[in-house]
Structures are given as structure tokens and as C-alpha cells.
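A single protein chain has been removed from this complex, and every other one stays in its place.
The block that comes next holds subunit A.
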Amino acid sequence: MTRFGSGAVLDRRSLLRAGLAAGAGAALAPLAACAGPVGAATPGSLTLGLNRSLVSLDNKLNQFDAALTVQRAVRQALTRIGPDMSATPVLAERFEQTAPTQWRVRLREGARYSDGSPVTVADVATALRMYAQVNGSFVVNLFPELPSVTPLGERDFLLETARPVPILDLLMANILITPAAANRPEELSGGLGSGPYVVSAGNGGTGEYTLERNPRYWGTPPPVRTVRVRFVPEESSRVVAIRGGELDVIDSITPDSAEQLVGLPGVAIERVPGTRINQLFFNFRKPQGHPLADARVRQALSLAIDGPALLNDVLVGSASQAEGVVPLALVGAVRTGTYTHDPAEARARLDALGVRDLTLTIIWESGEFPADASVMEAVVEMLRAVGVGARLQQFEPGGDILRWRQGRGGDWDVLGNGYPGPTGQAITSLLGMYGGTPDKERTRDTYQGYVVPEIADQLAVAAAETDAARRAEVLTAAQRAIWASWPCLWAFVPNVVLARRTRVRGLALQPINSYDLAAVRVEEQP
């Protein structure tokens, strides 16, 4: 008999379907685990989530704050910046100024690399030579001049400069020492150093590294056996990962993310006032006659920016408006003025200067500072309110921004950029940003084309001045002159914010947005 319709009959086909569904369910069930938190903490290990890719463990070209924490765990310098912004000896046992242009250094006895070879005077000389050969090096720009090395013995040598460099001990904290035979002018892909950790696995492309405790470390062995470094560019992913215990420390987080993490069990937030300044810096390579070549136009444009609104509503109180050309937390920094918001005055001044139909191109690299995209989009609207158009061009990390900054990629007007205070001294940042000379500009090694010879001269005098009072006086005058040249559309000083799992102890976050990885310990939870 033929049966019509499709009643609920248990036929062969339904049985097969049910079987297939059950099989698929069983096969896919393990995938459900992907929905939950993954990668619970491994005992004895620490996992760091960086917001920028650690391309190499060498700081010649890859110098951002959180990277230094990792780089210094593998390679060490003669000194390091201590919590009080003073120089603390590391590979150097003694680092003393013996004359205005001369420092006597003695290498620490027993200091050796992870392959067992000792740290030698030749390694220091080679390291300085290699840093000097890097084109556009951030580190070299910090030095008024690189010192020469004169060996005195197996462990003793002199560092000599043509002019006095009173903060040479602080500056040398940025020169990481590598065995002379393994050193190159290029970024070093290997991880042979004298630090408390050695690299057991690394991938510069993905920015992921595994560090193991250095069994031949010359100092006190670090408490944590394994440190994993991961590049997690998406802030939301980093926040979710630290919540789930997949990451132990995340750095440079936005106030909004900090707000999401505050009060969560197992997560703690660390904040300290920073020494980094974030700027919307004008392009100083504009030809004469261009509106931006006129300091009065730059000042008028800065009146369009509503700093308090950006601080309170976008940066949510996690930063303060710059009141000088470098952060006031730096030794030697002075208050030079404030950014005021007066859109009507801005328009009036632009009209008086004959500036109409101005359109600015604003460029920046993602992750340059927390909430960077929001700040930029807010600035575009603020400029639009005074009749100035703005076009945004955002570069992804690893993109072309270095070529653009050097004026080789394309034309731009304002750069969103952060400048760290790696030595804790104002003079270092001032020289790095405003000490540009025509010679340096020929190789595009100045800071966005800022070349004002009078200011560069003042800074050079201050950098070489051994008398502290006189140095402060010259430095103050230079900072006032810089402020009067209106280099920035707006600038702010962010607090250093870091989130850690509470099992991570001993993490002493410094104003330079770095910490000593060798002092960090991990408490195993029951």
C-alpha cells in the first residue's frame, strides 16, 4: 500500500540522519571548549601580552617602552635607570666621571654571556660602533655625541667625548651589549646576551618569544623559570586574555579597558605618572610660504583643540595636558605654557593671517598611544568646527610610517607620535626632539624636520654644561624658545597603566613604562 504524507515514521532515512547528527555532535563537542577561557596559567611561567610587535630583541631600531623590559632581560647595558631616575650600575661595577669629558668604567667581575664567555671592553666598543652605523636610530639621537672607548686593562676603560656629557651614565643605559663577534649594525635576530634570561624560541614576524632562565647568569637567578612574550595588537583581546588568565601582564591599556578590569578578582591595575609625551606634532619640512611654516598659524590651529574634553571624555582622566615641551616629571623640565581652547579666536586668527580652505593630513601608527584613533577622530571634528578640514591616514604596525615621517613616503601635516623619556632627564628628550641640525636633516635624522639652529645650540650648551645651575638656566631658556615655536597642535602626558594577574608579584612599574623582569615572581595558586 502506498502511504501519502510525511508522518513521524521511523524509517531508514530518519535513522541515518539521526546517526549522522549524533556523530557530528560527538565530533564537534570538543570545539565547544573554544568558547570558554583558554590557556590557563602554566605553573612557574609568566606570559606578557604586548600591544606592539617585538620585531627583535635588539633595541637599535625597535625601541618602545614595553619592548625594553623584554630586551633588557636578555641583553644588558652598563647601567640602568633606577626608580629614582638615577643611573644604577649593571654590567659596570663602577661608572665615574673623572673629568668633564671623561668617564672611567670598570666592568663587573664575573659578568658573562649566556654562552659562558666574559663581557669584555671590546664588546662595549663594538656595541657603540654598531649603534653609530644605524641610519635614523632613535637611540643615537639621544646622545649629543657617542663616546669613544679607550681600554685601560682587562676590565677597565675610559669613555671620552669631545664635549662634556654630564648624563653619560644615564645615556649608556640604552646601549645594550652583545659579544663583539656576534654584533652587527642591523637589528640582531639572535638573543645572545648577559641578561637573566635566554631565548629558547623566537619569531620576529609574529613577535612571539619564549625566554628561559639563564643557567649561567652572573647575578641572582630570576624567580620565574619561563617568560612567554606574545604580540596581541587588539586591546579587547588582551583584556579578555588577562581576564581568562591566558596572559599575566598587559601594558599600555586605555582607560576604558582599565575600567573594565578594575575590581575583577585576580586582576590588579598599576598606574604611575609617565615620562612619555604624546604629541600631535607639526611637519617642520614645509616650504616657506606654506601656512604651517608660520608659528602664528600653528598657534592659531592649536586653539581649536579642546584639550580638557579630550582628557576627560576620550582619555577619561588617564592623562594630563602638557604644560611644557617635555613631561614635567623629567629632571630639568619646566612649565612653559598651556594649551587653551578658543575656537572663535582660532578662526579669527586664521582669518587675520589669510588662511582659508586649509586641509591637514594627520598621520599616525595604530597603537602609538592608548585611544589613538578616538583622539584623532575627535581632533578632526574640532578642526572642522573652526573651518579647517582634516584627512586621517592611519598606518598599521610594520607599515610605511617611518618613510612618511622622514618625508619620503608622502606629504603630511600633523603626526601623532609618542616620545619616551628613556633616561628620566629632560635634556635627553629635548635633544632627541629639538636638537636637529642641518647636517642631521640631510639624512632625515631630525625629529619631523625640526631644525632651529639657535635652539639646537642652546641644547648643545646645556648638554655639555657641567655646572648644574648654569645647565638648568640654559635648559629653561631653550624650553621657552621651543614652546614659542609652537611645534605641537596639542600634547598630553599619559599615566603609565598596566594590568597584571594578582599572582604576579614584585612588578615595580617605573615612570619610563618599564620594569625589571628579573625581579618579577609568580605565586602558584592552590
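The criterion applied here is as follows: a contact is a pair of C-beta atoms (placed from the backbone, for glycine too) under 8 Å apart; a residue touches a chain by one contact, two chains touch by 3 or more; residues count from 1.
Everything that follows uses one rule, which is that contacts and distances are computed from a predicted model.
Trainee: Given the options "Two component regulator three Y domain-containing protein", "Peptide/nickel transport system permease protein", "Urea transporter" or "Cytochrome c oxidase subunit 1", which would UniProt use as the protein name of the unshown chain?
Mentor: Answer from the UniProt record of the missing subunit chain: "Peptide/nickel transport system permease protein".
Trainee: Looking at the whole complex, which of A:96, A:115, A:186 or A:234 touches the chain that is not displayed?
Mentor: Reading the full complex, the residue touching the unseen chain is A:234.
Trainee: Looking at A:247, A:300 or A:376, which makes contact with the chain not pictured?
Mentor: That would be A:376, which touches the missing chain.
Trainee: Specify the residue from the set A:260, A:302, A:446 or A:513 that touches the hidden chain.
Mentor: In the full complex, the listed residue that touches the missing chain is A:260.
Trainee: Among A:309, A:352 or A:484, which one is in touch with the chain left out?
Mentor: Answering carefully, the residue with contact to the hidden chain is A:309.
Trainee: Touching residues of subunit A against the unshown chain: what are they?
Mentor: 4-6, 234-236, 239-240, 254, 256-257, 259-260, 306, 309-310, 312-314, 366, 373-374, 376-378, 380-381, 391-394, 396
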